[in-house]
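Note that one protein chain is taken out, while the other chains of the complex remain in position.
Coming up: chain A.
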Amino acid sequence: MKIITYLICVFTLGLTAQNPRNFKFEDSTTINNYINEQQLAFLTEDIYILKTIEDYKTYTSEGNLVSPVIFVFNEKGEFTEYINFYNAEKKLSNLKRLRKKKSKNSPDFKYWEEKIVSLKTNQVYTHNQTGYIFVLSWGIHWNKIKSAKLISKWYEVLLRQKENNPDIQLILLNTDLQNSWDISQETKDWMLEQVNNPENIRDNQR
């Protein structure tokens, strides 16, 4: 079963990741180093990671491995909006413009809540059901400084919004492979070899 999970992860990453590939297993030290080096405005308490490799598999295989994007959920946890480069200024500058109507085609926040833990405390996320939730997807593996800088800028806009809307909740979801997952070093090495080399992915798909 575990082998199938690894294979699915490798295939999904191979299909969705863009070149140049830079997958590594990360931990709180490497993530914090990256944030400091790139001078990103991230507050550690808002950073979350995917809990297990199974959660990662589910997350990536459903097409969520995209950045820079923000997934927005209303106070009930219903998915309402998808913010990207094209609508970020309009949507983030005026939160009244966020759609009131829930989207039927995307899973609720409950789906996410079960799959993420705090990078700092390793605790699961608890939704207080009082304000909108903004999940900002980012990762070192994207190997694009511009993308991380953009997420950082959007995060700063939302922090300013939070001054007047203290109920809004911000989640900086790091989508990197995590060292803390319960997998052997051998498997980690194999996974990295596969996902960082597009030829291996194509060979495996044949």
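General observations
The rule is simple: a contact is a pair of C-beta atoms (placed from the backbone, for glycine too) under 8 Å apart; a residue touches a chain by one contact, two chains touch by 3 or more; residues count from 1.
FYI, contacts and distances are computed from a predicted model.
For the chain that is left out, the UniProt protein name among "NitT/TauT family transport system permease protein", "NADH-quinone oxidoreductase subunit N", "Pyruvate dehydrogenase E1 component subunit beta" or "Phosphoglycolate phosphatase-like HAD superfamily hydrolase" is "Phosphoglycolate phosphatase-like HAD superfamily hydrolase". Note on the undisplayed chain: of the listed residues A:N64, A:T80, A:S137 or A:Q161, the one touching it is A:Q161. Among A:N33, A:N94, A:Q129 or A:N197, only A:N94 touches the chain that is left out of the view. Considering the complete assembly, chain A touches the hidden chain via residues 88-90, 92-94, 156-157, 160-161, 163-164.
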